[in-house]
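Note that one protein chain is taken out, while the other chains of the complex remain in position.
First chain written, first letter: the chains are A and B, and each begins at residue 1.
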Amino acid sequence: MIDLWLIFRILVFPGFTFILFLTLFCDWVERKLEARIQNRVGPMVAGPGGILQPLADFIKLLTKEDIEPRDTKKLVFRYAPLAAFSIMMFAMCFLPIDGASVISTGGFSGDLIIILAFATIANFLLFMAGWASANPYGTIGSARVLTQFLGYDIPLYLLALTPAFIAGSIQIATIASSFPYILLAPWAFILFIITMQAELEKDPFDVPHSESEVVGGLETEYTGAKLAFLHLTRDVQVVFGSALVVELFLGGPNGPVFFGLDWLFYTLWFVLKLLIVVVISEYITTVVARLRIDQVLTGNWKILLPAALLSLIAAVALATWVYHPFGIGMAVGV
Amino acid sequence: MAEQKKKGKSRISPIFKRAVSHLFTKPATTKYPFVKPQLPADSRGKLVYEIKDCNAIDFGCGPDFRLDIKALRGSNCQVCVRDCPAGAIQIVEVEGKKRPQIDLNKCVFCYQCVETCPRGAIKQSDFYELATTDKGALVMKPEYKNKKEAS
Partner (left out) sequence: MSNAADMINLLESKFGDRIQIKQGTLEAGAIIANNGLHYDVLKAMIEADEKTGITAITGLDLGDKLGVYYHVHTAKPFFTIKAEVPKADPKIKTVVDIHPGALFHELEVTDLLGVVFVGNELQGHFVLSENWPDGVYPLRKDVDATKVQLVPTPEREANKNAEGRQVKIIIGPQHPALLEPEKFSVTVDGEIVTKVEPRIGYVHRGIEKTAESRSYLKDTYLVERVCGICNPIHAYAFVSTVEKILKPAVPERAEYLRVIALELNRLHSHLLTLGHAGLEIGYETLFQYFWRDREPIMDLIELTSGNRVYGSLITVGGVRRDLNPEHIPKIKSVLEDFRKKMPFYRKLYQEEPTLRLRMKDVGVLTREDALKLSVVGPVARGSGVDMDIRKTQPYSAYDEIPFKQIVYTEGDTWARMNVRMDEVEESINIIEYAVDHLPSGPVRVEVPRSVPEGEAVSSVEAPRGELFYYVKSNGTDMPERVKIRTPTFANIPSFLKTAIGESIADVPSNFVSLDPCFSCTDR
């Protein structure tokens, strides 16, 4: 029998539609913040304060002509953007937004690893999207995407496991409802934000999108609806990355609840914390320049990876000898 | 990157503070077309042609030290036509008289014609909103406003 409540949760709230509008909203926040830092106004005409601008951009791209060069690998070229978008949306469904994740069974032990794997697969699909376009700029751009995200995945996993080690669980809902781990491992929080910048390909790790070198990067040959979904995938990745930070380090959707409306207040706390992380990430993006590809790789293998290892060792040591004997930070069952 | 930022406590780039302070200052954008900018009164905008001042059939155009009288040819003044660098001025017939027609599509707004005209028939204005979808609307055809001017 069809569970209408589950379908509602998946499709509308807190599932597909809600995440879609949250993505467009975060895009607007990013653009407005970047504009204000640069002393200009940003979007201001579409809707009050320009809030409908990302939606307008998406619809505009959907109406444009969709050109496919003759030499592309058709299957991959056509469906990679859509596949990447779907996988990212699916990964978002595991994160607790209104107190419980979309599929509302509280997840399962190990879903942290699964959603990180989904993010990697989505990035890999984006790489294949650029590789399938018959364009040297696309090839170079997607090769850079691959180099960057594969390299930075290792510190990402290590740092994502730091709160998991302190909590003693690898289930996101458990970690989220245990403790705001930013207080117990602040160095891991800072390193995780930086690694997330590299995963999301934002400045200073913006190399795959550098127009002055590779024109459009992996998006060079894409037009119309496929380009709309590529942009949307990138925006959903931003929300996903920030949501992961919120869940792992800031305590997820937990916060004070009034009037017993737990779904409303949990969602509000989640969105508030998400916006804080998005603002921090966009601030870093705006104030620095873009690094060269070899500087990005040096930063990864020589600086970030040893730092992530050290951070993990420090966190485990602190957990074993300081936190757990006092009962701080241990997993609270969901 | 984190290490560099943490070490350089006294040598922090000023942009970090500046970026935050900009969030609280008014943006530098002029919100055109809702707000129009203030232009200086003598900026070079659209030309204004006063047909009653023009006298294209006169010979020996008045005292003006910028002209070399010997270089004038024929019995028409037409100095504006000769001096326009873009070739935007042509002579047309209006009510039996020869008058200049200024094509703003080609005009570069250098105002050489304003300077050269010995009778000051072409004048300056600071009107700059000339954008239109019809090229013909940008050709300034000379016409008399009433019969009195034509005589």
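We adopt the following convention: a residue touches a chain if its C-beta (ideal position, glycine included) is under 8 Å from a C-beta of that chain, and two chains touch if they have at least 3 such contacts.
These numbers were taken from a predicted model, which means no experiment stands behind them.
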item	value
Among A:Val215, A:Val279 or A:Leu318, the residue in touch with the chain that has been omitted	A:Val215
Candidates A:Val29, A:Leu150, A:Val257 or A:Val287 - the one touching the absent chain	A:Val287
Contact set of chain B toward the excluded chain (per top definition)	1, 4-5, 8, 11-15, 18-19, 28, 39-40, 42-44, 65-66, 68, 71, 83-86, 108-112, 115
Residue numbers in chain A that touch the chain omitted from display	37-40, 136, 203-204, 206-207, 210-213, 215, 286-295
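What we mean here is this: only the chains that are shown with their structure count from here on.
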item	value
Centroid distance [mean C-alpha coordinates] between chain B and chain A, Å	52
Interface residues, chain B side, partner chain A - complex	1-3, 13, 15-16, 19-20, 22-23, 25, 27-29, 31
Sites on chain A touched by chain B in the complex	33, 35-41, 44, 190-191, 194, 204, 283, 286-287, 299, 303, 307
